[in-house]
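In this view, the complex is presented without one of its protein chains, the others remaining in place.
After this line comes chain A, so read on.
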Amino acid sequence: MAASSKSAVVLKAVKKIAVQFCPFESNVRSTREFLLFVGSEKARSTNMNCEVITTVKHDKSEPVVDVTFVDGERLLMKGAKLTTREMLSAFQSRCTAKDPQAKAGVKK
């Protein structure tokens, strides 16, 4: 995926990521790929305290990604009709919005 290789996923402002999907459904591809990116070594190394929890269900439910940030904000992404790129861009934009604030504050 060229979009994500440009900028690595920075998880510094993320507390927990809970991914749930039903693998026998046909609309889980984007959620699974999102899980791959978020659970990769590079992303994990940015924040070792961040938990990535995967739940595999079998109840024909929609795939859902629930992100809990450090400041208490929650991002809920329903991945049934979303592409991986959209999910990643939304997630990354929020991460970078929260993260450089802390970084810039520390630098100044």
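Convention: a residue touches a chain if its C-beta (ideal position, glycine included) is under 8 Å from a C-beta of that chain, and two chains touch if they have at least 3 such contacts; residues count from 1.
One rule holds for everything that comes next: contacts and distances are computed from a predicted model.
Considering only "Large ribosomal subunit protein uL10m", "Transcription factor IIIB 50 kDa subunit", "Dynein light chain Tctex-type 3" or "Queuine tRNA-ribosyltransferase catalytic subunit 1", the record for the omitted chain gives "Large ribosomal subunit protein uL10m", by its UniProt protein name. Although one chain is not shown, part of chain A still touches it, namely residues 23-26, 28-29, 32-33, 35-36, 39-41, 44, 52, 54, 56-58.
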